[in-house]
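Missing here: one protein chain of the complex. Every other protein chain is in place.
As written, the chain order gives the labels A, B and C, with residue 1 at the start of each chain.
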Amino acid sequence: MNESIGFIGLGIMGSGMAANLLRAGFNVTVWNRSPGRITPLAVAGAAVADSPAAVAESSTLIVTCVSDTPDVEEVILGKNGVIETIRPGSLVVDCSTISPTATKAIAARLAASGAHLLDAPVSGGSEGAAKGTLSIMVGGDAAQLARAMPALQAMGKTITHVGGQGAGQMAKLVNQILVVVTMQGVAEALLLAHAGGLDLEQTLAAVGGGAAGSWMLNNRGPQVIRRDWRPGFTVDLQQKDLRLVLETADQLGIPLPSTAQIFQYYRALQQLGLGGEGNHALVKALERLAGMEIAA
Amino acid sequence: MNESIGFIGLGIMGSGMAANLLRAGFNVTVWNRSPGRITPLAVAGAAVADSPAAVAESSTLIVTCVSDTPDVEEVILGKNGVIETIRPGSLVVDCSTISPTATKAIAARLAASGAHLLDAPVSGGSEGAAKGTLSIMVGGDAAQLARAMPALQAMGKTITHVGGQGAGQMAKLVNQILVVVTMQGVAEALLLAHAGGLDLEQTLAAVGGGAAGSWMLNNRGPQVIRRDWRPGFTVDLQQKDLRLVLETADQLGIPLPSTAQIFQYYRALQQLGLGGEGNHALVKALERLAGMEIAA
Amino acid sequence: MNESIGFIGLGIMGSGMAANLLRAGFNVTVWNRSPGRITPLAVAGAAVADSPAAVAESSTLIVTCVSDTPDVEEVILGKNGVIETIRPGSLVVDCSTISPTATKAIAARLAASGAHLLDAPVSGGSEGAAKGTLSIMVGGDAAQLARAMPALQAMGKTITHVGGQGAGQMAKLVNQILVVVTMQGVAEALLLAHAGGLDLEQTLAAVGGGAAGSWMLNNRGPQVIRRDWRPGFTVDLQQKDLRLVLETADQLGIPLPSTAQIFQYYRALQQLGLGGEGNHALVKALERLAGMEIAA
Partner (left out) sequence: MNESIGFIGLGIMGSGMAANLLRAGFNVTVWNRSPGRITPLAVAGAAVADSPAAVAESSTLIVTCVSDTPDVEEVILGKNGVIETIRPGSLVVDCSTISPTATKAIAARLAASGAHLLDAPVSGGSEGAAKGTLSIMVGGDAAQLARAMPALQAMGKTITHVGGQGAGQMAKLVNQILVVVTMQGVAEALLLAHAGGLDLEQTLAAVGGGAAGSWMLNNRGPQVIRRDWRPGFTVDLQQKDLRLVLETADQLGIPLPSTAQIFQYYRALQQLGLGGEGNHALVKALERLAGMEIAA
């Protein structure tokens, strides 16, 4: 625990993750674009920097947790960015979900300054961030991962090394395909159950434990039938991640027919003003088409 | 355990289920269209009847476990069928997966003879049938279910009462939607993982425990990356069940866009001669389109 | 013109077709299930029979033009049906759109009575029926087609012999795939044009004459942008025909992914109460998903 930790990006995920680092005894210096989010961390013992560059100046391991590829590029490579002050040997751990291709480019820029990058996107939602139970998919050098492990273990429960730089991001995109296609199955299944007159709670109980079971069914299914659309992960973020999935598939030259279809549904939901609801609101696209609401 | 059990249909599922009834101490009289399957059960202590009618004559609780709606209609309502000899008060438990609408019609015919029907389709594959760990979704009268419970518990682990006659079949169709759409997600996810250069085993480990996790991912994913296409449940049977799903959705007037899409893929697989492979061979439809094989 | 014509089924199509036969100088005996439709034909000179059997008794060439497979089976094979009185050598020309498989079975039944069948489904909507400009796709024996040609030419403009019995129906199903998938293209194209701020009339003019052009675009596109949903061919009938398409594809073992998708959209439209609108109301499924109306 000799690392001085920097933490850039105190959003719904980053706030919980930084708090867990403090709780685990790390020295943490934080920065966030909008200052409102900073106070609770400062109260909990974090030092506060006035730019990403200032964070990098006082840290040996810098975690970034922002929204999208341009945001990561800005805090690392932009004006007053990490790249301006980072010391040779320092390590950036990017917990954002961004493009695998962009990740490699950022890594190359950091390498030119003698610094390292691990891509380490997370899964598990705001609850997982708060409780320190995230799944973290890590791409990059094994020795750097070993170095980052104590900090990662303060934030997550399952830390998996999936390959070289960019592989963490690729695994996260794989994860997102599974999440949304499974959710589409939940939507169609619940629509049939509803139209077919089944008791929806009993149906979930009957099918959830076998070959039809999934995390989405068992966790989001009950939310759907209660019509509780509070997000673990929002439609807007899901849409952003699916855009990365489809761009990456396009670069790799592979077809993803169902994912492409579901992207269209999420696009429609955003247009309907539902971007802030949970990603299980995917059922509402089907409901609109069906002219029917699923309800217990 | 005063019931004399009849068992009609000793296929890949029925053989295991009938064996479990014998193992649990029930008297069981069996019948199967092709006689080859009968010997192991006879050796295990079953009485052998020469027609469904003969089974019904000597049984108070008759389990049917055959392929499709016409098969159930034949063994119950056809020549030398159960209906010819069934005694008032006897109970038929249909463990086949068939049309919810046809189920109600068969129930009405049995009721005219003073007999009862539970629809009780099962999930869990041949392993579940052999081990007695099936999930059984039951539609029909609660008192009849209570009566059948000891026999059902000999065959399955999770027995859920989901509603009136036909509801068990409806729940099974709901189950099948979940199975295939989730599997399509697994296929697209693994294709991206493969094309993106990830270690597939590590990827499964990284994503299987979180929001992306499902029974299909955790059980069929490893089979896919080993290219082991042995069936728990065949493409042919999956196709048959999806046909029931889509016919039922059509009767109910609801759209099921992804399920309809995936039905087309299974149709293609059958045409390609893969009907006897496991339902996870769904990945092969995507692979053909992609011109690429997923492999560890 | 020595044939005595019988005409069974005076719906939106049949009324115009029978009137054109009278206009061309044929003796025509008509029957319709609901009597209201009969008067105008009687006024125009048709004899009126009180059953399909009575029609067949007094006719050598019997045209049937009803809704679906069971309707054709009823008027030909049912009680008081054509089969009861048809004379050896008589010819039935079925202008309904029904299953190719059922067509062959009906032909076999008629052949047993020494009678012939041509399947001759039509395309061109109620306007085409009224004006005698239908396209007629004919399956069956060439000599029988030659015999029927004068009558067919009174009803249609393009009469094509596409093969043996059932081939006319198969060609009609091919026609229906083209109609609906092309219409889905029109829907998506107009949605982009609308959302992209284009003048929709100008856009139709700009793209309609080249590689993007189609009958649906040029005829239904202007209706869509005027939001005129009056049917040439209704959603309900389109849905019925697509069901035949998908059942036939299932029997043949071929995948039709886009058609299967669009069937789901038509299913949704019916559920929303739009079954009586024109088949170009397909755009409304997309509009619901998009939360946006296409309008000039």
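Definition applied: contacts are C-beta pairs under 8 Å (C-beta built on N, C-alpha and C of every residue); 3 or more make two chains touch, one makes a residue touch a chain.
This is a predicted model, so every value here is computed, not measured.
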Inset, instruction - Out of C:Ala42, C:Ala111, C:Ala142 or C:Leu252, point to the residue that touches the absent chain in the complete complex. - result: C:Leu252
Inset, instruction - For the chain that's not shown, point to the residue among C:Ile12, C:Leu77 or C:Ala189 touching it. - result: C:Ala189
Legend entry - Given A:Asp50, A:Glu127, A:Asp250 or A:Glu293, the one touching the chain that is not displayed: A:Asp250
Legend entry - Listed residues C:Leu110, C:Val179, C:Val235 or C:Leu274, member touching the removed chain: C:Val179
Legend entry - Touch residues of chain A, complete complex, unshown partner: 243, 249-250, 253-257, 260-261, 263-265, 267-268, 270-271
Legend entry - Where the unshown chain meets chain B, residue by residue: 257, 264-265, 268, 271-272, 285, 288-292
Legend entry - Those residues of chain C which, in the complete complex, touch the missing chain: 100, 123-125, 128, 135, 137, 158, 160-163, 167, 170-171, 173-182, 184-186, 188-193, 195-199, 202-203, 205-207, 209-217, 219, 232-233, 245, 248-249, 252-259, 261-262, 286, 289-290, 292
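Convention: only the chains that are shown with their structure count from here on.
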Legend entry - Graph class of chain-chain contacts, one of line, ring, star, complete, other: complete
Inset, instruction - Would you mind pulling out the distance in Å between where the CA atoms of chain A average out and where those of chain C do? - result: 53
Legend entry - Inter-centroid spacing, chain C versus chain B (mean Cα positions, whole Å): 40
Inset, instruction - Measure off the straight-line distance from the CA centroid of chain A to the CA centroid of chain B, and report it in whole Å. - result: 37
Inset, instruction - Among the residues of chain B, pick out those that touch two or more other chains and give their numbers. - result: 249, 253-257, 261
